[in-house]
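Working notes, beginning with the structure itself.
Apart from one protein chain that is not included, each protein chain of the complex appears where it belongs.
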Amino acid sequence: MTRTLTPPAPVTLAAFDAMFEAVKNWGRWGPDDERGTLNYLTPDKVAAAATLVHSGRTVSMAIPINKVAGPDNANPAVHLMSLMHDIPISESGLSFGMCFLGMASHGDCHTHVDALNHVAYRGQLYNGKPASLLTSRGSEWGSIAAYATGIVGRGVLLDAARHRHVDWLEPGEAVTREDLEAIEAAEGVRLGEGDILVFRTGHHARRLALGPWSNEYPPAGEGKAGLHVDTIPWMHERRIAAFLPDGDGETVPSNVEGMPYPIHALQLTAMGMCISDSLQLEDLAEACEQEGRWEFMVVGLPLRLPGATGSPWNPIAIF
Amino acid sequence: MTRTLTPPAPVTLAAFDAMFEAVKNWGRWGPDDERGTLNYLTPDKVAAAATLVHSGRTVSMAIPINKVAGPDNANPAVHLMSLMHDIPISESGLSFGMCFLGMASHGDCHTHVDALNHVAYRGQLYNGKPASLLTSRGSEWGSIAAYATGIVGRGVLLDAARHRHVDWLEPGEAVTREDLEAIEAAEGVRLGEGDILVFRTGHHARRLALGPWSNEYPPAGEGKAGLHVDTIPWMHERRIAAFLPDGDGETVPSNVEGMPYPIHALQLTAMGMCISDSLQLEDLAEACEQEGRWEFMVVGLPLRLPGATGSPWNPIAIF
Amino acid sequence: MTRTLTPPAPVTLAAFDAMFEAVKNWGRWGPDDERGTLNYLTPDKVAAAATLVHSGRTVSMAIPINKVAGPDNANPAVHLMSLMHDIPISESGLSFGMCFLGMASHGDCHTHVDALNHVAYRGQLYNGKPASLLTSRGSEWGSIAAYATGIVGRGVLLDAARHRHVDWLEPGEAVTREDLEAIEAAEGVRLGEGDILVFRTGHHARRLALGPWSNEYPPAGEGKAGLHVDTIPWMHERRIAAFLPDGDGETVPSNVEGMPYPIHALQLTAMGMCISDSLQLEDLAEACEQEGRWEFMVVGLPLRLPGATGSPWNPIAIF
Partner (left out) sequence: MTRTLTPPAPVTLAAFDAMFEAVKNWGRWGPDDERGTLNYLTPDKVAAAATLVHSGRTVSMAIPINKVAGPDNANPAVHLMSLMHDIPISESGLSFGMCFLGMASHGDCHTHVDALNHVAYRGQLYNGKPASLLTSRGSEWGSIAAYATGIVGRGVLLDAARHRHVDWLEPGEAVTREDLEAIEAAEGVRLGEGDILVFRTGHHARRLALGPWSNEYPPAGEGKAGLHVDTIPWMHERRIAAFLPDGDGETVPSNVEGMPYPIHALQLTAMGMCISDSLQLEDLAEACEQEGRWEFMVVGLPLRLPGATGSPWNPIAIF
């Protein structure tokens, strides 16, 4: 059973810009801060998150890395052997298999985390840093290395597909602030300062059922379900530390006139929010049902890659 | 202050083979098991590990990924931009930085985790599977994907360098079973079933102080400090779930006659142990001192790469 | 206007094996020879080929390297900048653009040349060498490095599409020995010892007109136009030195029962023939018409990559 909502009225670019200013955290944690909303996630909140662990069940939120080209995988991962059992070490009988992995960090079908140097708006990165910091060697400032000690905290799954009693939201459907609060009420949870919002539209369930589709700008493709931009001031008020969606949070086509990726611009560039892309939340959704709760400890660990604009990763929930 | 111990008497190949048989877990968890000693790390042990979190301090155990060739980095990571701010999306003012990462999974200076398909001894992988399973596309069986839900448990740092009152053990020095038990006693800890042994020789401290050196087989290089093989039966008895050393656990030259990498063969191939390589434990050692304890929660999250023989990763300790 | 020929009767595997034996050049140029049929292309034939140059017109026979995934491009080339103008050298005002290229050598839509270590039949490479020579590091024996001084000689275009008065042969159509001789007669040329056979079915013209299609084994795809296996003994008799087709020479489905890629096996493995894949012969076909001749000097220059099973390349015709 699926239903399509009436799409909310489009947001003007002027309204978007006003919102950008309103949620802007530039300077909030100092002029050189590169952790952004992770500043909300203090050690005491890490410790509190650990108390959510009861059963010890761990659930991966990552899609297996995809080596096959497709409409959402223009640059499939290169995975090859750099050494195989053909080269025994001495006469000892030992042989080794060794891998080489090459992949784009921001592929639409690879679970990854974005660094704060990933998106600039009008020539500026988060905290007002110039986009020109970003060179063909990356940018030391705001790189994924700033998240080296990991994202550890209380995660709450707001499951929009479950709430609407559908297998997945259809491309183009947008989840509003009102919706998020309704889901909170239904699940009996409330997100607060330093929490990690895990957000499910069923994007990956749709992919598993119907196959991959193109959801990239500029080609129209079929679009994507995601957030309405009015959820961003809500996240700002609630002081959310990190955002982990299936899909990438964006509704495609966008709700903002003439602006693709408004969610990324508001989250990464204005707020300095830690965001991830393209999670696999099907296993988590099932685990939440079985455990009867929608909160858990989250751990996400980016690779320590200096200068990088992001990293593939495999974040988990611990119940 | 450094001191060099008298190296223990070499172990014969026959003794090695007997040890291999003695610690072999093949079949222990079924003929198709591909989680090996992680079977010791049950959900209740995960839950118990979470109770070790008090301060909420998180510490990375990874070395920043190294893009510069050197004696222990023959194939430096390739890190390039696949898209930069040169391509604004429409006229919106948005621009993106996007990375490409290419790297060998088992580089000697890159913190990584080995899969159970990484090492074969006499034509057999862990659980008796034929080495021929491993092809140029990897091996679905025993790949790093078997660790998709992560390594989460109680970690204990046995700090051999601290115990010997040195900055680092010198290449060639071996830590014995007796040493490990002495360190346990000194630190007031005891490793048991399902625990994660974090083992520090100061390898990375030496690298930071003196620069990189070659420690590869077959070229002699300068060697490496590591374990004596007599520690392996001890790990087997204690039912250790995972092993996270700086260096790679091996003493170079090896203590076993005619056998390089005896530790890998015993751990990976015989025991099916989850092992990591080339950790950076300097920050952790300092944190342990400051926190006054040598146990903590460990979380390590491999990439979900089907078929892979290992994965770069960034495991953390949570206090 | 297109026409489909009655496909020739299938060849049995036994007949294939007999043909394999009949055209086998193993040992012909010594037990360690790794140049195969290029031995026919002696310096005097190189010199003779140069006398074919009159107008000085040069024509590329390569497809531009394709960076976009598609049905015949499962692993698109990775082309990124490793340095850009962001890093001026000192204050001199100089800036540099520098590329990184990563690509599979044998992609179906990338013009490339195969090395003699590329294909084994029943465990043996050309000259009877064991397939086990080929490891994850390649094979020094029979690698593309054996062609380091290039393929230089008299090229003759046999244009099957033109001969049949079609834009292209349809997938599945096979060109026989009889056809080749008819084309020779019509074009007023004759191929002999040391010559380079350039063979056009219009494969690339079809791709340009209709878009890419899958022509790989094992999935059926739409198939491919190519050679009937009865052309191979003809090439053997004529002592052809090299073979440069659009497509890859194979008719798909194959004319040999239970045997995909029979042309590759016969050419590479049995004869040790220098063969190329996936040429773009549209510009050449037009040039031949304009020049009024179907013979010319050919130069093809593989990269000097030790151990490689092939190389991307850009062979040219010089009129």
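Lettered A, B and C in written order, each chain numbered from 1.
Just so it is clear, a residue touches a chain if its C-beta (ideal position, glycine included) is under 8 Å from a C-beta of that chain, and two chains touch if they have at least 3 such contacts.
Remember, it's a predicted structure, so these values are computed and weren't measured experimentally.
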item: Selected from C:25, C:39 or C:58 as touching the chain missing from the view; value: C:58
item: Of C:18, C:99 or C:210, the one touching the omitted chain in the full complex; value: C:99
item: Missing-chain contacts mapped onto chain A; value: 78, 80-82, 84, 100, 102, 136
item: Absent chain, residues of chain B that touch it; value: 68-70, 73-76, 78, 81-84, 86-87, 102, 132, 135-137
item: Contact footprint on chain C, counting only the chain that is left out; value: 42-48, 50-51, 53-60, 62-65, 67, 75, 77-82, 84-85, 89-106, 111, 117-123, 131-132, 134-139, 145, 148-150, 152, 217-218, 258-261, 264-265, 297, 299-316, 318
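Definition applied: only the chains that are shown with their structure count from here on.
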item: Contact distance in steps, from chain A to chain C; value: 1
item: Intercentroid distance (Cα basis), chain C paired with chain A, Å; value: 46
item: Between chain A and chain B, centroid-to-centroid distance (C-alpha), Å; value: 28
item: Chain A, residues touching no fewer than two other chains; value: 75, 78, 81-82, 84, 102, 132, 135-137
